[in-house]
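The complex appears here without one of its protein chains, the remainder shown in place.
Our next item is chain A:
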Amino acid sequence: MRRTNISIPCRGVADVASRDQLRILAGRLLGTSAAASFILLILLVFAWHLGTMGGSQTGPAVDSEYAKLIGQAAGSQPASAIPSPTAVIGRGVELVRDAFDSQGPNGIGIGWHLLHSLGRVLLGYVLAVLVAVPLGFAIGLSPRLYGALNPFIQVLRPISPLAWMPLALYTLKDSAASAIFIIFISSIWPILINTAAGALGVRRDWLNVAKVLGLSPITKLTRIVFPAAVPMIMTGMRISIGVAWFVIVAAEMVVGQNGIGFFIWNEWNNLQIASMIVAVALIGIVGLSLDQALAWAGQRLSFQE
């Protein structure tokens, strides 16, 4: 019996014991937060499974929105209850397996759709960066320009990107260009505003260094103001990529012949609910990857203190 051997009241021993217990407890807690997520996932999938088991026996159910869309014909369509988890996973495996198939304009794989969406997002996003970073700098460094442009920014910024869509289609007369314009106009604001704030908010100490060393305006801009603003610019770019990925799905539902938004809408028209669920999950995963990529880049490019 070990316990009896150290039964003399001794603070040191007691402290060590309680610290060990604390560490074990902390370890357990850390273990449980990952485990809890997993258990929660299992529970949710199981609940979903139970829910869909009942649903499939109640016979054909037609979504009222769908009925409105296609009229009386909806009633005669085959069953469209929410598919079971196994059906969705099965469909997911199929979709991923055929992700890069390309058999005709309407039959391309989901991978191609994602790449089309990513292509549009990147094109619009890069254009936004190219415009917003220099303009943001100009605004941040010139109070007069800031004063002049600020009202326009404040009015344009809250406009829903999709509100531009008809106007874009009318003026650009091209659905692909319109989608890219929508991405551009929606992702420009966070970058613009953050860049301006970054350029404006350079620490006074650093600006004093530029002054006492007598740096030329160009050197001051490239060696001090720009590096100092990089963290803010990267924050703006990270917000923007999220917005762009948000918006592309909606834009493609309106104008697409391809892309992940078009895919969802198309599968909805075909009542392929399992495919829709797979696509929704993929959108989440791609969005997360984009965000993490920008977060990583931001960390790499920003200075450390």
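Simple rule for what comes next: a contact is a pair of C-beta atoms (placed from the backbone, for glycine too) under 8 Å apart; a residue touches a chain by one contact, two chains touch by 3 or more; residues count from 1.
Convention: contacts and distances are computed from a predicted model.
The listed options are "Septum site-determining protein MinD", "Succinate dehydrogenase/fumarate reductase iron-sulfur subunit", "Nitrate ABC transporter ATP-binding protein" or "SRPBCC family protein", and the UniProt record of the chain not shown names that protein "Nitrate ABC transporter ATP-binding protein".
Taking the complete complex into account, A:V209 is the one of A:A36, A:A148 or A:V209 that touches the chain left out. One of A:T86, A:T171, A:T219 or A:Q292 touches the chain omitted from the figure, and that residue is A:T219.
Listed by residue number, the positions of chain A touching the unshown chain are 205-206, 208-209, 211-216, 219, 223-224, 227-228, 230, 303-305.
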